[in-house]
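As structure tokens, the structure follows; a few thoughts come after it.
A protein chain is absent from this complex, but the other protein chains hold their places.
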């Protein structure tokens, strides 16, 4: 069961990232990324995608990387995706809406919520 | 305000992706990815990361790509990240937990939920 | 010892790629890439970079990928780099000149060619 707190992580993160637009770039990593601009943010997305790939390979081969490392790299990739979206005036909400539509998840969801038919 | 349905998109998607493990690879795109294995899934992550970068550049320069295209590419990147996680026995929950911990979002969240002190 | 034929591979490839600008896109893979444009060529560079990374990991872990597969992926990455350069009016010559300058290789080379000082 998805806890209410859990399910709002992305909405809370959107809010943090939006607030960072007013933050001091010398004191905030995210504000510094905004200042450096889109190319720097996209370089980070490229870097994090590579790190996800390497961590997944190492996780599969039972190598040096643990499960937490793989999870951390995917979190970094999603995080920098959200930084880019916020920088362009978008947020996680558009991504979730898109996933919902593509996979008919609201339908699935609705069905799951519907009291079992007699 | 995050709607209840909206906030469960990732949990619903996790469930769909888990169910696809039993699906016919000739009839399901996701089941086909599972059959082709980790390298094929990681190739997709690399491709989608590149497409996010190109769409963001085109969106910024007011070029051919519209806002919906950029949103769609990020959705594809997240989607294939989730396919990879499911293939490795993980899910979006670990990613959200990680983001929550890193950014102290449960704290933020808790505060937002707390009734204003009198 | 570098054979004379060997050392001109990139120059020969530049010439082939330049000629493909006049070729029928329905009959030539390269002419088709030119027609589809820069984004498609850059998508290929992103894909090939990912395949290099995966092949190198598999080569290192002694897995399914052989030495020839890794070599083939790097060749694909360089090839698509040259397609992009040709599409933008550049060639391998600029890349080699840049490497030469950065690493002082013409100096190294000259020294190697100079008859040993008495």
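By written order: A, B and C. Residues from 1 in each chain.
Keep in mind that, in the parts below, contacts are C-beta pairs under 8 Å (C-beta built on N, C-alpha and C of every residue); 3 or more make two chains touch, one makes a residue touch a chain.
Just so we're clear, the structure is a prediction, and the values are computed from it rather than from any experiment.
> I'd like the shown chains that the missing chain touches, ordered by label.
Output: missing chain touches A, B, C.
> Please identify which residue in A:31, A:49 or A:98 touches the non-displayed chain.
For the chain that is not drawn, the touching residue is A:49.
> By the contact criterion defined above, which parts of chain C meet the unshown chain? Give residue numbers in ascending order.
Touching the missing chain: residues 2, 5-13, 15-16, 38, 42, 45-46, 49-50, 52-53, 56-57, 59-60, 67, 70-72, 74-75, 77-79, 81, 84-85, 88, 90, 93-100, 102-103, 105-106, 108-110, 112-113.
> By the contact definition given up top, give the residues of chain A that touch the hidden chain.
Residues 39, 42-43, 45-47, 49-51, 53-54, 58 of chain A touch the chain that is not shown.
> List the chain B residues touching the unshown chain?
50, 53-54, 57, 61, 63
Quick note on the criterion: only the chains that are shown with their structure count from here on.
> Taking the mean of the CA coordinates per chain, how far is chain A from chain B in Å?
7
> Of all residues in chain C, which are in touch with two or more distinct other chains?
Within chain C, the residues that touch at least two other chains are 50, 53-54.
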